[in-house]
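In this view, the complex is presented without one of its protein chains, the others remaining in place.
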Amino acid sequence: MSKMKVAVIGCGTIASNAHIKAYAANPNAEIKYFCDILKEKADMAVTEYGGGEAIEDYHVILGDPEVEAVSICTPNHLHSSISIDCLRAGKHVLCEKPAARTYAEALEMQKVQHETGKVLNIGVVNRFNKGVNIIKEMIDNGDLGELYHVYISFRAQRSIPGLGGAFTTKSIAGGGVLIDWGVHFLDIVMYCSGDPQPRTVSGQAYSKLGRDMKNYAFLNMWAGPPKYSGTYDVDDFVTGLIRTEGPTISLNGAWAQNIGVEEMYIDFLGDKAGIRLQYGADFKIYSAQNGILLETAAKYKAGDMFQNEIDSFIDCIRTGEKLPSHIDTVILSSKIIQAIYDSSEQRSEIVISE
Amino acid sequence: MSKMKVAVIGCGTIASNAHIKAYAANPNAEIKYFCDILKEKADMAVTEYGGGEAIEDYHVILGDPEVEAVSICTPNHLHSSISIDCLRAGKHVLCEKPAARTYAEALEMQKVQHETGKVLNIGVVNRFNKGVNIIKEMIDNGDLGELYHVYISFRAQRSIPGLGGAFTTKSIAGGGVLIDWGVHFLDIVMYCSGDPQPRTVSGQAYSKLGRDMKNYAFLNMWAGPPKYSGTYDVDDFVTGLIRTEGPTISLNGAWAQNIGVEEMYIDFLGDKAGIRLQYGADFKIYSAQNGILLETAAKYKAGDMFQNEIDSFIDCIRTGEKLPSHIDTVILSSKIIQAIYDSSEQRSEIVISE
Amino acid sequence: MSKMKVAVIGCGTIASNAHIKAYAANPNAEIKYFCDILKEKADMAVTEYGGGEAIEDYHVILGDPEVEAVSICTPNHLHSSISIDCLRAGKHVLCEKPAARTYAEALEMQKVQHETGKVLNIGVVNRFNKGVNIIKEMIDNGDLGELYHVYISFRAQRSIPGLGGAFTTKSIAGGGVLIDWGVHFLDIVMYCSGDPQPRTVSGQAYSKLGRDMKNYAFLNMWAGPPKYSGTYDVDDFVTGLIRTEGPTISLNGAWAQNIGVEEMYIDFLGDKAGIRLQYGADFKIYSAQNGILLETAAKYKAGDMFQNEIDSFIDCIRTGEKLPSHIDTVILSSKIIQAIYDSSEQRSEIVISE
Partner (left out) sequence: MSKMKVAVIGCGTIASNAHIKAYAANPNAEIKYFCDILKEKADMAVTEYGGGEAIEDYHVILGDPEVEAVSICTPNHLHSSISIDCLRAGKHVLCEKPAARTYAEALEMQKVQHETGKVLNIGVVNRFNKGVNIIKEMIDNGDLGELYHVYISFRAQRSIPGLGGAFTTKSIAGGGVLIDWGVHFLDIVMYCSGDPQPRTVSGQAYSKLGRDMKNYAFLNMWAGPPKYSGTYDVDDFVTGLIRTEGPTISLNGAWAQNIGVEEMYIDFLGDKAGIRLQYGADFKIYSAQNGILLETAAKYKAGDMFQNEIDSFIDCIRTGEKLPSHIDTVILSSKIIQAIYDSSEQRSEIVISE
């Protein structure tokens, strides 16, 4: 069987650190095109990969029937339109998270997926994380008893990315810490608790510490350096409370806050046991037995979740299997995030009818 | 000037550990009556105090014109009726927290306070805590800039008090962890942020880990031991989101949860600085200056907040000063707590009109 | 039922910190005599307890028919003779650990116990420790699978007690770190693994760091201060290897060593799971499930093991129950300790015939 030809659109950090490496290690795929509007980024990707063609215009990909699959790694504002173009051109798509800037855009993507029947997966890569899957299995098995509440904390003191750039410009990114970090945390919760339907969503998002760009003190800046002439109109703090058909979910998130403790974790509260998952790291299980309180740490071979994601993407195209990262599942968290932003604007709870 | 005669109604732990000790140390007050329906508790209080009379029926106090002031330290279900009886009998009242089981009961107390003009203070003792007052002052001075959000965490792994007793019986206590612990945390937030009017309140309260009393594993139990033949119908976990005229407030609280980390703190998030207050202990201030992130710990002589509370109560009767613990202020957190319970029942947000 | 009259012979640290406190808290026992050859120690005990009579000669106890039970808390060299005298005088005996200086002495005690039928328990107090009992239960239940090896580490950098005093004088104490600390560690292992018969014992004991008393550097000294004119002829380091009908046991122990890491723990190695017990503290369980390695910490209400020991002693006199601390069980570790000392002298393994 010949290797599947794929293309990567957008050759920034996430493409280089994750997608390209993983395609390179996949025996059934071969990258034919590296596309970026900044030609030098595409060129660097070719060098890194040791092959493929660097292009600036993704329409070349649309017109090449040999390309079966596409990774979309552009800024958020292009996710929807490029995904739709690719699907309509008969390509299978793996689009980076978040699905889109808004729920409306995500719905449009889902609609076109349904029309074309091509794969549309979103880069909710934690669904391919070993630890997350162990937790999901434990919850499915009833090891936690009834999962009644989940608390999500994604709070850092100073982590605004690329102040003044694409990440902090609402018309490009769609939002700030909620859409960029929150999407991962929320997605883990949705996945582990069985993707329950949301019922009510209330939240409040604040744009505070990055606003006065010149006076934003920081030690390091990812996706930096700051562009002081740029825009900062996204949320750097968010709080929320969500009722679902399953557990309630409360959350606090901060790209920046004047509290100097980094708290990046998810608490799954069940009536038999509970789990605290440190994001991107390990977890602890808390339970009780015969009057003894137990605290259990698990060690396991984590594997490379990006590799799993890409391998699964390539496989599912061949097998037709519907992955947990399919737009039909991920659309739910897009709905919730939109509702948090809407609730924040209206300063009142959004009720989601069944 | 002769000493003011006071009476203590309810001679349990809070009376013995706080009120009686503080009256004993106050040079202007003298306890004339110790009242408890369990005579031996009243007797023990007399012995402890070294004076006064032990009685079983608080109507004795109502009928004694010499008594000017009363501390009410009974279980919650008697707060309202006894406070009202005392006020109508012309006594000044310091009633332990929470004001009452329900907002309706608290409103009734406030009404009678207004009618009688006698003092009615509630035992929100943290308003007499040195550290809390330092924080309030900093916020008032603008040291934190705009205070936009407060997060309240009052979460313990196993701390249900007196399982099956008064604390866990809704008809007596009015509720569980929210009304017992949450009232203190929420009150600190209200006090420090200027007692802002609430606008929307959403919350969900769960009664999970204590429900199956026999299988509730614990290491120690305050207000214990368990009465397995008793009742457990109160909340042991609560989450909430409150919008006010000032900051938004999010909260998670647990008397019991399957997470083995005790997190008892309040985060005040301002755009210039923030503070994490460890409940009942110290606090840290986080700020930034010239690109440097600062973490400041404050040391101060804490004093005895219960002593301050009692001393202020006695003083205010003489001076006519309205204390921050007056029912007119505390009524707000009673309203919020009621709204959280109501929201939990309705599974939707409560909007509070202006 | 009237309270049982007991006597305490030897009023040093272990009597004062453990036995007397525990008798005081036991509702069924009352101390009639406190005996010590140093009268002031006995007097202090009377004051501490608030009653009883201080005596210097334990024969008073032997002659008082009202005394039913005796705690023997003297230095080791008197354990055997006083226990035997008490048994013969019709008293039940709880003798502090080690049973005696030598196996021969311990055998003599056992013989008299058999002749008189009175209780003779040894102060192997860890058999009344909650954590130890949880471990024993897990092993009995097969949770560890086959328990094939146990490693015992009781190593401190500088902890020689009372240099030059009773603890370091072989004719009084019978030995050093092995008989004083090792007896506790070995006893826990014997208890948890079902008191298996020893088959071979090899060991080597060294008297090194305390020998040159003047130059022994230390930070603190328990049972101190040093008596430089005294004797130091006991082991401060010991190593050993024991084969039993159950697991093999290896051990290293040091009252003093030139390694600056304190390692006080027991490793139970099973083929399904293992446990590391930190002496006097908590333990961790290590297991595997579905390719995941698990590390579990247990929290439990520890209780007071000395209280349990005394309460069980008093109860067993009434009920006739044979406790796990009976001389018939403890004689085994006495045999092993003797064999280690013998092996050390002969520089070869001791084979114990069945």
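Lettered A, B and C in written order, each chain numbered from 1.
In this section, a contact is a pair of C-beta atoms (placed from the backbone, for glycine too) under 8 Å apart; a residue touches a chain by one contact, two chains touch by 3 or more.
All of these numbers come straight from a predicted model, not from anything done at the bench.
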| item | value |
| --- | --- |
| Left-out chain, listing which of the shown chains it touches | A, C |
| Residue in contact with the excluded chain [from C:Lys21, C:Lys130 or C:Lys284] | C:Lys284 |
| Which residue of C:Ser81, C:Gln157, C:Thr231 or C:Gln307 touches the chain not shown here | C:Gln157 |
| Sites on chain A contacted by the missing partner chain, in the whole complex | 299-301 |
| Positions on chain C contacted by the hidden chain, ascending | 144, 146, 148-149, 151, 157-158, 199-200, 202-204, 206, 208-209, 211, 217-219, 237, 239-241, 243, 248, 250, 252, 254, 257-261, 267, 269-274, 276, 284, 286-293, 295, 347-349, 351 |
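Going forward, only the chains that are shown with their structure count from here on.
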| item | value |
| --- | --- |
| Central chain (distance from its CA mean to the mean of all protein CA atoms) | B |
| Rounded Å distance, chain A centre to chain C centre (Cα mean) | 59 |
| Cα-centroid distance, chain A relative to chain B, in whole angstrom | 42 |
| Whole-Å gap between the CA centroids of chain B and chain C | 50 |
| Chain B, residues touching no fewer than two other chains | 219, 260 |
